[in-house]
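Okay, here's the structure, questions in a sec.
Note that one protein chain is taken out, while the other chains of the complex remain in position.
In this document, chain identifiers A and B correspond to the written order of the chains, with residue numbering beginning at 1 in each.
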Amino acid sequence: MSETAFLQADSVTKAFKVRRKGEGFGMQTASLRAVDDVSLGIRQGEVFAIVGESGSGKTTLANLLARVTVPTEGRIVLDGDEISRSSGVDLRSLRRQIQIVFQDPGASLNPRQTVGEIIALPLKLAGMRGRRDRAERIAELLEAVHLPADFASRYPVSLSGGQKQRVNIARALALEPQALVLDEPTSALDVSVQARILALLMTLKKERALTYVIVTHNFGVVRAVADRVAVMYFGKVVEVGTVEQLMADPRHPYTKTLLSAIPVVRESERALIPQIEARDGELPSFIDPPRHCSFYSRCPARQPQCLERDHPPLVGLSQGREVSCHMVTGPA
Amino acid sequence: MPDSLSYAQVAAQAPVVSLNGLRIDFRTTDGVEQIIKDVTLRIDPGEIVGLVGESGCGKSVTAKLLLGILPMPPAVVKDGRIEMFGRNLATLSDAEREAMKKFVAYVPQDPSAVLNPSFTIASQMIDMIVWYESDRRLLTYFRKRHTRAIVARARDHAAHLLEKVYIADPEQVLRRYPIQLSGGMRQRVLLAMALSGSPQLMIADEPTTALDVTVQKRTIELLKDLVEREGLAGLYITHDLGVARDICARTYVMYAGMTVEDGPTGPLLDSPLHPYTRGLVEAIPSLEGGLPGAIPGQVPDYLAPPPGCRFAPRCPGASERCRSTPPRREAGTRRQVACWLYDGVHA
Partner (left out) sequence: MTVTALELVEQPEAAPARKTGFRRRFARFARNRLALGGAICLLALVAVAVLAPWIVPYPDDVADSLNFDAVLQPPSLAHPMGTDEVGRDVLTRVMAGAQWSLSMAAIVLAIAVTIGVPLGLCAGYYGGPLEQVLMRITDGFSAVPALVLALAITVLLGPSLVNAMIAIGFVWWRSFARIAHGQTLSKKQETYVTVAKSLGASDLHIMFREILPNISSPLLVSISLNAGYAVLTGTALSFLGAGARPPTPEWGQMVASGRNYLPDAWWASLFPGLAIFVTVVSFNLLGDGLRDYFSDE
């Protein structure tokens, strides 16, 4: 986390109240920390990836960064301004700076609205009154995402997965934001379409000097487009570094496990990933998280001391790397 | 219904599945969709064969055909030979075809589509085991399902099946409801259920797509182990080439209703022959970095597909010849390609 961070998360926590049967009678309210004390700094102009499996909290973190939800603790800072609790007018003007593309391209489009109406919404909310002005802008945006102009009168049902995603991207760019948060931008798409969307995203980034935060579980995507990456597990960040650093020398045991599980397509690439097995362990309880390292139950490199100590803090190593592991950062 | 296929007859047959020049049309209100143009596929006992392709290529249709659940009024088999367990399906009676279903097990993508959230795992597994024992006769099933001794025996069998899929504490899992289990565990239960009828062929349709990548790895290892131990044959349908490489000895690549290339999975992916296979492999981001390549164009409209090779409109190597359907040719060790670029190349 450096001074030059453009988009920053400061000790951000997002907790959800959960009701369940407590001891004795009645329901007990417990707190589920989907994102637990996360601090990240994203630099302007970079592509920052957030990787994790289901339950890691990556989608929640994306929503926090883009101010779709509000943090329970901590704050989100964009270009020097705290945006954690913006609402109303502030929120609308915030959308000129940062936008989000949600996970399911089809579900993100209102089936009863045409593509033109869908893209027009942010324009209308920003005060663009003239219908002709909006139509012009919509045509520009469609062209930018390589869709023909007459798509404006189409309904989402007649679009393919890749085309739907392009509409989502066009809508996100309508207000010319500086940063885009993308939640699994290619996961729902066919392989050949994924490649095209990634290429489109990188072209747009270059043309418009954008900053990307990409949430994904697909390391191939990370390798293809990301500069730096944060690995999340159980609501916490366990490792941060450049993509090269992480692939060449992953430090956290979970990162190693994640990389080793990638199904390799080309034999020549097998040497690039570590060979390591996660332990078959029970996942820690979300409601009653352990004080010690949350990866302990599945960690192939664990030691007795890992059980005795608190969850390891995220410690900065050389060259901008950060790792949260007692075995790496040394004795207490 | 007579079970004219005795277990002994079935077990000795090879190949398990043989599709030759399959062509299927699908009647819709808009016209006739030519969803399967030319599928040639073969599965031998003891091997897992992959069927790889993107959405809409017809792999699910092929699977449904083998499972016997492809609705035949809208779908019509126009050409080709379908053989399962050595028998030509066209020569079988309806009853015999029904009896054959017993030997084919299905592992779907989404466990929650198969597991009823309102019943325990034990209850659902016992249902399946007793059903298979009842020779698919409804009254017999009801009688057996309420006979204490039979149910107890079925429960033991269920526990045994769960052990086969490496579930450490079968009793605990049996007592639970599907919602109490993790995704990976649910998939294992599904595998155990698929084994309950002592199948000879297992058809898995993207069974690990919804799973986390670390869980996926374990599930794949389990599948491989299972197939080997039980002496099954498997058809593994997926769009993930890396998974296919991991689990399938041989793989078929499908595009727009055609099997365009097949061969041992490793060589297939390391040196693809068909332009589509090549494009597919290049579209997967390399772990060495760089943007993946893309395949231009779109999947054809099945109502009015291009004549000849269906990939031609998108193919960088297309020519006039491609207006007629390319023949399937041998191209290397146990490899085949259906492409004019390889016409004249022999093993």
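Quick note on the criterion: a contact is a pair of C-beta atoms (placed from the backbone, for glycine too) under 8 Å apart; a residue touches a chain by one contact, two chains touch by 3 or more.
The structure presented is a predicted model; accordingly, all values stated were derived computationally and were not measured.
**Q** Among B:79, B:225, B:288 or B:301, choose the residue that contacts the chain missing from this document, as touch is defined above.
**A** Of the listed residues, the one touching the omitted chain is B:301.
**Q** Going by the contact rule already stated, which one of A:6, A:48 or A:102 would touch the omitted chain in the full complex?
**A** In the full complex, the listed residue that touches the missing chain is A:102.
**Q** Give the residue, chosen from A:122, A:253 or A:312, that touches the chain omitted from the document.
**A** A:122
**Q** Tell me where the left-out chain touches chain A, residue by residue.
**A** 66-68, 88, 91-92, 95, 100, 102-104, 107-113, 121-122, 125, 146-148, 150-151, 158, 160, 162-163, 166, 171, 195-196, 198-200, 203
**Q** What residue numbers in chain B mark contact with the hidden partner chain?
**A** Within chain B, the residues that touch the unshown chain are 29-31, 275, 278-279, 282-283, 291, 293-298, 300-301, 303-304, 316.
What we mean here is this: only the chains that are shown with their structure count from here on.
**Q** Distance from the CA centroid of chain A to that of chain B, rounded to the nearest Å?
**A** Those two chain centres are 33 Å apart.
**Q** Taking the touch rule as given, give the residues of chain A at its contact with chain B in the complex, in rising order.
**A** Checking each residue of chain A against chain B gives 53-54, 160-161, 190-192, 194-196, 198-199, 202, 217, 219-221, 223-225, 243, 247, 257-258, 260-269, 272-273, 278, 280, 283.
**Q** Can you list the residues on chain B that touch chain A in the complex?
**A** Listed in rising order, the residues of chain B that touch chain A are 54-55, 182-183, 212-218, 220, 239-243, 245-246, 266, 269-270, 279-295, 298.
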